[in-house]
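Missing here: one protein chain of the complex. Every other protein chain is in place.
Let's turn to chain A:
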Amino acid sequence: MDEQEANNKASRAEFALGDSEDEYRPDVQESCITPANIPCLFSRVDSSDLIFHTPKQAKIYGKYLFGDVLGEGSYGKVKEVLDTSSLCRRAVKIMKKRKLKRIPNGEINVDKEIRLLRKLGNENIIELVDVMYNTEKQKLYMVLEFCVANLQEMLDSSIDKKFPDWQAHRYFVQLADGLEYLHCQRVVHKDIKPSNLLLTSGGTLKITDLGVAEELDLFTNDDICFTSQGSPAFQPPEIANGDESFSGFKVDIWSAGVTLFNFTTGKYPFEGDNIYKLFENIGKGVFQLPKELDEQLADLLNQMLLYDANKRISINQIKCHSWYCRKHCELQDFIQIPGNNETNDPHRGMTVIQFLEELHGRNNDLGSEAEKPPSTLVFMKDSYPVSEVKTLRAHVPPPGDQPSLLHENKQNVSPAKQQSTARSVTNERLTLPLDKKGRKSSRFKSVCDVS
């Protein structure tokens, strides 16, 4: 502020000497100081003022108004958006081509996920609403149904990292329904885990992230798969042992079993300090069920986590299991969805409101500052050209370059997660820590236009 003071004083003096012959009156002179008669090129503005006064710029792409980031993964970000014609909340998964190239099978997986989601339609599977491709920015937008939370978040927010049995049952029933549907559509999900299970505000579970899913051939008579890219802690022994081929459906059963184990005990059946130890433990197939566990639940878990995939329980048998069919007493308190940490909103309301204020509060001209793509770039669900994704596929690295399943990116593990290595391995595929950019203490803002 000293510089500004000095500037003001200098110009004041100049004023008193030159143009005006009036006596020196600070109040009048203050009001005369405008950029036009001050020969200064820049002045200092404190960052605290700047952040407070400059609103974030509203961004519109197609008919979607962008809000806050909901999650971040190796492929890019997931943001909340608002459909400006129906006012429906949506989530958009933004994928940068540059980033996808760096992920093993990245582009193939995205292509496959879009193809699968467009085909599927079930209450417990996430709905793909729209796909947009921005050639200029090399970004792919997948507009999805909006979900308020994922189950991992809810588990993390609870005291002992688990759900009461009746709540776990409510989710497990929906998971089984979703899996049954997927398997009927010859789709193996391969990455069932709490963080891939989302909840709508109405409490409906949605299976998401079909990035590593596999669609079985229409004419095969079994469910044999050869590859898996799922999260290590949820992999069955046949994959941990490196079997060449295995039953795909039974992989999902096992992962669902680990998920149910996690829901009800707050722990994982198999842990390990690193991925090798973890796979060694899974390969042995020995795990401990807590003694206080419900008898029927223990039986179901034992059957789902059966070492021999052939003897492992099937989805139909699960649906006939006594724990599944039983009515559960609502004795313990329901674990609620935690509020939004960033905005401190207990109801996780719309985050686009701040941008709406910018669009309508200041000037009533919608989209004046918004980024609007040429209309030809926007592809609705039904007119989405496959060729656009095909171009993505052409740049996939040759098969030889694909790193094996056993890669651990330790450098990406945040300090908080290093405390429990088992957890970090669990979430390895999905969550990468945010690298938040520190703000500079002050910025310089040009006040006068030199030209």
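Quick note on the criterion: a residue touches a chain if its C-beta (ideal position, glycine included) is under 8 Å from a C-beta of that chain, and two chains touch if they have at least 3 such contacts; residues count from 1.
Assume contacts and distances are computed from a predicted model.
Name the chain not shown, per its UniProt record: "STE20-related kinase adapter protein alpha", "Trm112p-domain-containing protein", "Protein DOM34 homolog" or "50S ribosomal protein-like protein Mrp49"?
Result for the unshown chain: "STE20-related kinase adapter protein alpha".
May I ask you to list the residues on chain A that touch the chain which is not drawn?
65, 82-89, 146, 148, 200-203, 337, 345-350, 353, 356-357, 359-361, 364, 366
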